[in-house]
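For this view, one protein chain was removed and the others were kept in their places.
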Amino acid sequence: MIKKENLTIKSQKEIASNIMELICSGSLAKQMTEPGQFLHLRVDTSDDLLLRRPISICDVDVDNETVTMLYRAEGKGTKRLSLKQEGEKIDVLGPLGNGFPLDATEQGETALLVGGGIGVPPLYYLSKQLKKRGVNVIHVLGFQSAENVFYEEEFSKLGETYVVTADGTYGSTGYVTDVIKEKDLSFDTMYSCGPTPMLAALSSIYSDKRLYISLEERMGCGVGACFACVCHVVGDESGTSYRKVCTDGPVFPVGEVVL
Amino acid sequence: MIKKENLTIKSQKEIASNIMELICSGSLAKQMTEPGQFLHLRVDTSDDLLLRRPISICDVDVDNETVTMLYRAEGKGTKRLSLKQEGEKIDVLGPLGNGFPLDATEQGETALLVGGGIGVPPLYYLSKQLKKRGVNVIHVLGFQSAENVFYEEEFSKLGETYVVTADGTYGSTGYVTDVIKEKDLSFDTMYSCGPTPMLAALSSIYSDKRLYISLEERMGCGVGACFACVCHVVGDESGTSYRKVCTDGPVFPVGEVVL
Amino acid sequence: MNRLKVELPGLSMKNPIMPASGCFGFGKEYANYYDLDLLGAIAIKATTDKPRFGNPTPRVAETSAGMLNAIGLQNPGLDGVLSNELPWLNQYDVPIVANVAGTEIADYVETTAKLSKAENVHAIELNISCPNVKQGGIAFGTIPEVAAELTREVKNVSDVPVYVKLSPNVADIVEIAKAVEKAGADGLSMINTLLGMRIDLVRRKPILANGYGGLSGPAIKPVAIRMIHQVSQVVEIPIIGMGGIYTAEDVVEFMLAGASAVAVGTANFTDPYVCPTIIEELPALLDELEVDHVQDLIGGSWKKCNVHS
Partner (left out) sequence: MNRLKVELPGLSMKNPIMPASGCFGFGKEYANYYDLDLLGAIAIKATTDKPRFGNPTPRVAETSAGMLNAIGLQNPGLDGVLSNELPWLNQYDVPIVANVAGTEIADYVETTAKLSKAENVHAIELNISCPNVKQGGIAFGTIPEVAAELTREVKNVSDVPVYVKLSPNVADIVEIAKAVEKAGADGLSMINTLLGMRIDLVRRKPILANGYGGLSGPAIKPVAIRMIHQVSQVVEIPIIGMGGIYTAEDVVEFMLAGASAVAVGTANFTDPYVCPTIIEELPALLDELEVDHVQDLIGGSWKKCNVHS
C-alpha cells in the first residue's frame, strides 16, 4: 500500500558541510520497513518547484512513527527544504521502489556495505536490519573530504567501519575500492549505494559476488508512469528492454542493468 | 528617498472575514509619514509569484518603527501572505506614490473621509494626521455586510463615524452616498478611497468640492517604469496624456483623471 | 443531473478530466493510488508501430513552474499495447484515448488501423507535435498541408473518432487547426509541449541528454489558454485542453477559453491524486461561480450569451 502524507518535521539540523538530517513523524513511517526504498518529497506547494525530490530512507523508528532522511542541500529544492523548521509539514510520497534484499544474506554471514557520499544514508537502515537478523556487517564509507563525513559513529555502533576520503583529510586516502583491497575485507554479500563510477568499479571487480547496487536517476513521477528514469538491461539485443529505477529499482543485483 | 527593506512581522491576525491586520517593524517605517502612500510587498522569494502586491499604509508608529497594513486575503498572493507568522520577514518596497494632501484642509475645517471596503485602511492614518493638525474629521465607511466591517472602533475614537452596509446587516443600509445625504453631512474637504464606481459617484456629486480620491490599478513595477497603471487625463484631446497611478497617484484631485 | 458529464465524439465522459498522454503510462501505476473509474477518460502513452526505448537519460529537467522532458516516445510498440496494456485497462469503465505517434504517414496509418479496433479504445489522438523525435514529429505539426494529409489518411482507417494534438511551436495555430478540421479531424487536443532547454552551468552541457525537450506545466498555461481561445472560435470541432492544469480553477479557465474537456499532465507527477482531487473539487467551484453544468462554461469567455442549460 503506497501512500502520501503530510509528515511533521520533528527536527532538522546540519550534520556535516551542507548535509542535513531531517527527522519527520507521521503514520506513513510504519510502512517504511524496507531499507533502500525512497521517499518522494514535495518541498513546498508553490508551483515553481514542480518535481518532487527522491530521498532515501536513512532510518525509521516504526514504533514512534518517525523517519530520518539525510540529504545534501545543494540545488534549488534541497536548499529550500533545508530552511524548513520543526513543526512545519512536508508532503511525502512513499515508500517507493524496491529496496535491498535482506534475505540475500544468511544469518552468520558477513555483509559489506559500501557507501559513497550522499549514497551512504540508505545503508544505515540496511545495516540495522541486517544486524538484527544476525548478519555481521562491515561498512566502508567514502567521502570527498573531512568536512563531508557523517554518521561514522552511528555506523561504528553496528559494526566495523572504515572511512576513506578522496583528499585524505580524514580516515584513509583514496576510494572505497582501495580500502576494500588494502584491508583485504572478506564478505559474502555486498550492498552499495553511491556515485555511478563507484558502482561501476565495484560491479566490475566483484561481478562474481552477491552484489546489490542502488542507482540514481532524475525522476519525473517516481511511480513508474513517466519513463524518465529507465536504464538498459544487460545483454538485451533488441535495445528496447528497460528497467525503471523508480519502481524496478533503485536497487538492482549486479549485472542486471547497464550502468 | 525610496527604499526596500525586509521588515519583520510583529503580528498578523484576521480582524474581519478574510481581512488581515499585519503589523511589521523596520527602519523603513520612519519614512512613512504621508497617508495615502502605499507599500509594494513581495510575498515570498519563490518565483511563481513575480509581481509585488500594492498595499496601503493604514497606520504608522514612527517612534517604534512599525507600520500597520490591512488587506483582504483573496487571491493567490494575499492568501499566501496571510499564512506568514510573527517573526518572519517580508520584503517591502516603499513608501511609494503620492498620498492625500493634508494641507488641503485648514485647521478648524471639517474633512469627510469616505471609504469603501478595502479602501478604508489608508483613511485611518489620514484621519489621525488630520486630527493632529486640528481638523475635524467625519468618517463614512461602507462595507458589503456585517462580517466585513473592521476598524469601526478605531475610527470612532478620532471622530464621528457612520458605518453602512450594502445588505443592511450592520449600520445603515445602502451606499456611502446615501449616508452622506441622509445625515446631511457638511464638510470642507472630502478624501475618499474605495471601489471605482463609488469614487465615480462621489466625483460626480461633489465635483465642486475639494475632493481627493485614491485609485487602484493593476501594477507591474510600482515605481513608474512599466506603464501598466496609467489613466487618461480629463480634457486631454490628444488622447495620449496620462497619469501613472503608482507615481502620480494613487491620490488625485477630483476631475484630474478619467475614472 | 450529472453536472460534470461531457459528451465529445467517441468519448462519453463522467467528468471533463483525463490524464494527459505520456504522463500516466498505461494506467497501472496510478491504479495503485485510486480507482481509475473516477476519471472522465484516460489518454494512454503514445504508441508507435515498433517498440521504442526512447532517448538517453537524463530525460527530465525542472524549470520555473515547469519541466522539460525528452522521453522520446518510449513504448512497448503496437503489439505490446494491444496484447498487454489495453486488455488490462478493460477492467475499467473509462473511455481510452489512444495516442499515436510515428515518423512516417504509413506508421500512423498502420498503428491507428489496429489500435482503433481495440475494444476499449474510444478515440485516437494523433500526436503530430511531439518535439522529441528527430524524424517526423515536428514537421507534421508545423506545416498545415502535411498535418492535413496525415489527418486524412488516418481518418480513412480509423474505426473511432480522431483528435489531432497540435503543437504550440508554430506562428499561426489557427491555420493548422483549420487545416486538420477540414481534413476530417473529429476534435483537437491542445497544446503539446513548447520546445525548451536548460544548461548545466558546471558541465556546460544541456541537462537533458537529448539537448532540447518539451516544456510543460503551469509555465505554459497562458500560451495554451491563448491558443485554445483563438482556435475554439473558428473551428466547429471540440477541443481537449491541456497545458499546466493543476487545479479545478485551471479546468474552468480552460473551458471558458473554449475547451470541451481537459487533460492533466505534469500535475500527476507533483501529486498522484491530482485528477480525483480536481474532480472532487469541481462541483463546489461550479456552485461558487453559479454554474449549473460544466458544459455551460465552454467558450464562456467569448460566447455572446451564456445560456444555462
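We just call them A, B and C in the order they show up, numbering each chain from 1.
By our rule, a residue touches a chain if its C-beta (ideal position, glycine included) is under 8 Å from a C-beta of that chain, and two chains touch if they have at least 3 such contacts.
Note that the structure is a prediction, hence the values are computed from the model and not measured.
Undergrad: So there's a chain missing from this view; which of the remaining chains does it actually touch?
TA: A, B, C
Undergrad: Just name the one of C:117, C:182 or C:205 that touches the chain not displayed here.
TA: Considering all chains, including the one not shown, the answer is C:205.
Undergrad: Any idea which of C:99, C:169, C:189 or C:268 touches the chain not displayed?
TA: Within the whole complex, the residue contacting the unshown chain is C:169.
Undergrad: Given that one chain is not shown, which residue among B:93, B:126 or B:213 touches it?
TA: Considering all chains, including the one not shown, the answer is B:93.
Undergrad: Hey, which of C:63, C:151 or C:189 is the one touching the hidden chain?
TA: C:63
Undergrad: Applying the definition given at the start, please give the residues of chain A touching the unseen chain.
TA: On the side of chain A, residues 47-48 touch the unshown chain.
Undergrad: Counting contacts across the full complex, list the positions on chain B that touch the omitted chain.
TA: Touch set of chain B with respect to the missing chain: 2, 4, 42, 47-52, 76-77, 93, 217-232, 238-240, 242, 247.
Undergrad: Please identify, in ascending order, the residues of chain C that touch the omitted chain?
TA: Missing-chain contacts on chain C: residues 63-66, 68, 142, 169-172, 194-199, 201-202, 204-206, 211-212, 215, 217-223, 225-226, 229, 244, 249, 252-253, 256-257, 289, 300-301, 306.
As a working rule, only the chains that are shown with their structure count from here on.
Undergrad: Using CA atoms only, can you tell me which chain is the most central one in this structure?
TA: Chain nearest the centroid of all protein C-alpha atoms: C.
Undergrad: If you count the contact pairs for each chain pair, which pair has the most?
TA: Greatest number of C-beta pairs in contact occurs for A-C.
Undergrad: When the C-alpha atoms of chain A and chain C are each averaged to a single point, how far apart are the two points in Å?
TA: 36
Undergrad: Check each residue of chain C and list the ones that touch at least two other chains.
TA: As it turns out, chain C has residues touching two or more other chains at 64-65, 218.
Undergrad: So which stretches of chain A touch two or more other chains?
TA: Residues 47-49 of chain A touch two or more partner chains.
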